[in-house]
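Removed from the display is one protein chain of the complex; every other protein chain stays in position.
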Amino acid sequence: MSRASLVESTPDWDGFDDDLRLFEVAAGTSTDCVRFTIDGVPPERVLLPNSAEQVCRILQIATARGVALVPAGFGAHLGLGAPPGRPYAVLSLASIDALLDHQPANMTVTTQAGMSVAELQAAVAGSGQWLPVEPPLPAATSVGGLISADLSGPSRFSQGTVRDLLVGITVARADGTLVKSGGRVVKNVAGYDLAKLYCGALGTLGVIVEATFKLRALPAAVAVARVACSDMAVARELLERIRTAPVEPHLIELLTPIPSAGGDCVIVVAFRGSREEVAKQQETLRALAHGKTMEERVGDAAAAALAELRDANVRGEAFLKLKASLLPTELPPFVSALEDASGEHGLTMAVQAHAGNGIVRVRVHHPNVEDTGGSARALVEQLRAAAAALGGTLVVEQVAPDLKPGLDVWGGGIEALPLMRRIKEALDPGGVLSPGRFVGGI
Amino acid sequence: MSFMTTSRLVGWLQDIVGNDGVVSHPTELSVYDCDGYTLEKSAPDVVVLPRSTDEVAAVLKRLQCEGVPFVPRGTGTGLSGGCLPLGAPVMVSLSRMNRILELDPANRRAVVQSGVINSWVSRAAKPHGLHYVPDPSSQMACSIGGNVAENSGGPHTLKYGVTTNHVLGVTLVLPDGEVVRLGGMTEDGPGYDLLGVTVGSEGTFGIVTEAILKLQPLPQGCKTLLAVFDSVADGSAAVSAIIAGGIVPAALEMLDHLIIQAVEDAFHFGFPRAAGAVLIAELDGLEAGLERAAGKVREVCEANGATEIRVARDDREREALWKCRKRAFGALGRLAPNFCCQDGVVPPNRLPEIMERVAAIGKAYDLRIGNVFHAGDGNIHPILLYDERDRDETERVVAAGREILRECVRLGGSLTGEHGIGVEKVALMPLIFTPDDLRTMEAVRAVFDPGDRCNPNKIFPSAEERVEVRTPRRQAAM
Partner (left out) sequence: MSSKLADFEDSGNCIHCGLCIASCPTFLELGTEIDSPRGRIQLMRSLRDGTVPLDDTSVRHLDLCLGCRACETTCPSGVRYGALIEGAREFVESRHRRSWWERMKRGLLNRALPNPTIMKTFGWAVRWMTRLGLRRLAGTRLLPASVRRSLRYLPEPETPFRSVNLPEITAPAGAARHRVGLLAGCVMQSLFGDTHASTVRLLTQHGCEVRVPPGAGCCGALPLHNGDRERGLALARRTVAAFDGLDVDAVLTNAAGCGAAMREYGAHFKDHPGYRAAAERVAAKVRDVAEFLHGLPEFAPGRSVNVKVAYHDACHLLNGQGVEAQPRELLKNIAGIEWIDLQEADVCCGSAGTYNLTEPELAGRLAARKARNVVATGADVLVTGNPGCILQIRAALREQGSTIRVVHTADFLAEAYTHGAQARS
């Protein structure tokens, strides 16, 4: 099915506005339009419903009036994905933000999608619990956005990603029906696990209004260590030793600038757990890193260092941000490919890899602001080919708005794309939700 | 199917998998009439045993041409009748696809064919200090393909998650014979998480022929405690307190009085026969923190009325203990000729309530019910004993099972924690899902299996059942 056929009619914005007034849906201001601008194109409208019922209403109206909707939270992560294929309205869940049900004894929490991750963490921390997923900018990230953009941080090494924690979900379908899957208990195999479908779907299949997560106990102690390595070979060897050592790191990150000047490759390892566990592991790590410069932090200083690490990629300035997914052992060859590319294109880069997961985030800087379009495209193609040769994939996570139209952010060759198109067609036949934002123009 | 159609089909299938890969003799087919769920029986007309993904694809293409529905089967240890052929004349058995294709210790991955037995993966990974975490009690016999279909759990999933958290990719043969790989060796492939929705789809999307599994390092240390309580209520209170105390044991398992006796008769482990309940708490991870965590669990159990606490002295004792736990339900074969192992979930803090209700329901229906369950995640397994020759008792078992599940739902839980809906719980689905919820799931199913030919008549209730929940779907086979 081609993208064009998903659009049923030209949007009737006036009718859309009239209908919305009837149902008293709050409209955003022009500031909101700026905030929710996607790749330089501002939304036609910003809608701020205050209930799941209103969300369903809006979806029905949008379908009837042929209006495209982009579900959003606070707009912090809208740079991900392709720009919408046609004029759109943003449907922000920011006002649907209640904590519905926290059951400390059962280690579950149910919240509306508009609550920020930071607020959610604060709410459950009182019971000594946390949602063990650390997206960048948690105060600016809604629960719905966390799921839709499948955001994760360095801690995914030990804690998994949002799909591992989501036990139930309520979604407004494109036709305005409210449906759920899963439930509020941590173990449940009744019916299909549709919650997984919405993870990382970028709002193309439905509007998430409510989610239930598993929680974990907040660990008592935390420690972070930065170990400097003279080059990738040394770093690789240390990673290998950590992998087989009696430690259970909270995260393992590899940081290196490209081109590397030597000695600026860093491995960050964090431990969380009981005081004994953390202390013992620090000791083990010291032995493993013997002879290397190692900087350690504990307590609040460690927490601050982890927050910095979590946000580094999003906060860091770059004209192009990439994410490669590889086998963990393919990290060093991919870094070599980055070195080669940097030489050829005269670029510098910053690499932050979730080393244990094989996830590599690359921030590409350009010494010369002119003519970045052509080289961006070429670079993405080249690195995508390098990742593919190593059995991996590469997506563009962020790029200057003017460069985006010419870029394939997701990459091609997705084997299951025909099935994915059929899923989209089954759940959003009118192509109302985030049209054109996802893989293959979905 | 008519005799003619069947014999033609047998010929075609033999062309694909060879003569010895097709079972069509009535005697040989008769033993495929049920899995571990024995309340309903129905034998297939043909069983085909492919050896490769290509053969599965060829078989399904042929069935597509003929419009013949089919049902996949692993080793047939399921407990909800998931591979019962209902309106599916052909059964595709994956038992010959039992090779571990690749073990990649450095990346902690294993690639296996779906007929590989769950415990083989850990056995193969052990020399590398790794294991495959999900460990259903049937792990010595159940297949990975079956685990993927049912999203199986097990005692150690409390801390580490269930099958879906440990599968990175599958090769799926769609009902039209097309082969598609979902997920992969790497973690974040772009696109919808079709893998996530395939795991737990109970074999209704097609046939999974290969799976890429995550392996995990074997924990450095392990402490296994056995706490004895006067009642299940006391034990349940201890479970809630342990969880609330911020400790996440690898497993928290409870056995009630009836089970303790059966298990003790069977395995002579040394359980106190008079105890009302025993709780097995296993802590694992780094040696450094274990002692203290175990001390804390001990304290909590004592504060909640534990009359005795034992610690497994060595691996052998620990293994013996787990052997008892994992084979507990089979030990009930000694108490009655038949049993029905139920599978419901409640929020863990409602365990005392549900246990009271289970006991009351047992009384009301005049049935013996034993309880062995994953207490940490509120996943209960009431085991209803009966004799299938007693028609009235069999009917009471079906009715009591349904009532127990209704209570689970009322307390905020679910119909199944790990066994699946299968045929067993189809009629109960409307208790937790609205018609819109079910329609959405069916829309997704139609994407994979537009002809409704792959494992038909499972999971989704018929139109009548959606209206009247209380009508039993089928009479139990006698």
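A and B label the chains in the order they appear, each numbered from 1.
Just so it is clear, a residue touches a chain if its C-beta (ideal position, glycine included) is under 8 Å from a C-beta of that chain, and two chains touch if they have at least 3 such contacts.
Source: prediction; values computed, not measured.
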Among the options B:103, B:117 or B:441, the absent chain makes contact with B:117
Taking the full complex into account, find the residue in B:23, B:180, B:367 or B:405 that is in contact with the omitted chain. B:23
In the complete assembly, which of B:61, B:96 or B:368 touches the absent chain? B:96
Residue of B:266, B:399 or B:431 in touch with the missing chain, whole complex considered: B:266
Touch list for subunit B against the chain that is not drawn: 23, 25-28, 30-32, 34-36, 38, 47, 49, 75-77, 93, 95-96, 98, 115, 117, 119-120, 123, 138, 140-141, 266, 327-334, 337-339
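Just so we're on the same page, only the chains that are shown with their structure count from here on.
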Intercentroid distance (Cα basis), subunit B paired with subunit A, Å: 32
If you look only at subunit B, which of its residues touch subunit A in the complex? 104, 106-107, 109, 129, 150-151, 153, 157, 161-162, 164-165, 180-182, 184-197, 199-201, 217, 220, 240, 243-244, 246-248, 285-289, 292-293, 345-349, 374, 377-379, 412-421, 425, 429, 432-434, 436-438, 440-441, 443-448, 459
Contacting residues of subunit A [partner subunit B, same complex]: 103-108, 128-129, 150, 160, 163-164, 173, 177-181, 183-197, 199-201, 205, 216-218, 240, 243-244, 246-248, 273-274, 276-277, 279-281, 323, 325-329, 357-359, 391-393, 395, 410-411, 414-417, 419-420, 422-423, 426-427, 438-439
